[in-house]
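Apart from one protein chain that is not included, each protein chain of the complex appears where it belongs.
Presenting chain A:
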Amino acid sequence: MMTASPSVFLLMVNGQVESAQFPEYDDLFCKYCFVYGQDWVPTAGLEEGISQITSKSQDVRQALVWNLPIDVTFKSTNPYGWPQIVLSVYGPDVFGNDVVRGYGAVHVPFSPGRHKRTIPMFVPESTSILQKFTSWFMGRRPEYTDPKVVAQGEGREVTRVRSQGFVTLLFNVVTKDMRKLGYDTGPADTQGVSGPSPPQGFPQ
C-alpha cells in the first residue's frame, strides 16, 4: 500500500530488557514503561511490562538476566516527544521489603536497526541521615512519585540521587514512512538503500 502521502509515521520497537548488573543486590525484578509526547499513540503491543524476579548468576559476571521482551508500535505525526523507555528495578532489602533499586530511562533509538543500550540506574537519596536510617529500617526507601519523572527534566533539581547498577537493553527498531514525512533518521550510508522509489510527497 504505497499511499502517496501517509499522514503518520510508525515506529516499531521490539527487543528486550536483557540483563542488569547490580553488584550488591539480588532477586530483582524490573518494570518498564514508555513515555512519549502528545503526538504519539501506541498502536500495538504493550506499553508497560513487569518482569519475573531473577537471581544473580553464580559465576563471576553475577548478571541478573530477565530477557523481558519489549514489543510495541507507535504512530506519530511529530518526532517531538520521541518515546523513551523508563525502567525501574525493584528488589527486596534485608528485611524482605521490596524497595526500589534503580530508575533509568533512555530514548528509543532513532535509526532503524539493532541497538544495544546500557543504562546507568539511580535511586533517590534520603534527605537526611536520620531519614536514611529510618527508611532503611522501615524498608520504605524514597521513591519517585511516578517513575516517569526520570524521563522528564521538570523538577529534578529538587532531588538527589545515587547511581547504582546498569541495565542492558536491546532494541530492534523499524520505522515506516518517516522519510516520506521528511524525517531522515537513518545512518548516512543507508540513504541509497531506499532504492528506486525516491522519497516523495514531502509536505510543502
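Methods note: a contact is a pair of C-beta atoms (placed from the backbone, for glycine too) under 8 Å apart; a residue touches a chain by one contact, two chains touch by 3 or more; residues count from 1.
Please note the rule applied: contacts and distances are computed from a predicted model.
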* Structure fact -> Looking only at "Coiled-coil and C2 domain containing 2A", "Small ribosomal subunit protein mS25", "Putative cytochrome-c oxidase" or "Serine/threonine-protein phosphatase 2A 55 kDa regulatory subunit B", the name UniProt gives the absent chain is "Coiled-coil and C2 domain containing 2A"
* Asked: Of A:S5, A:S57, A:S111 or A:S163, which one is in contact with the hidden chain?
  -> A:S5
* Footprint left on chain A by the chain that the document does not show -> 5, 7-8, 38-41, 76-78, 80, 124, 126-128, 130-131, 134-135, 138, 140, 142-146, 149, 154-159, 181, 203
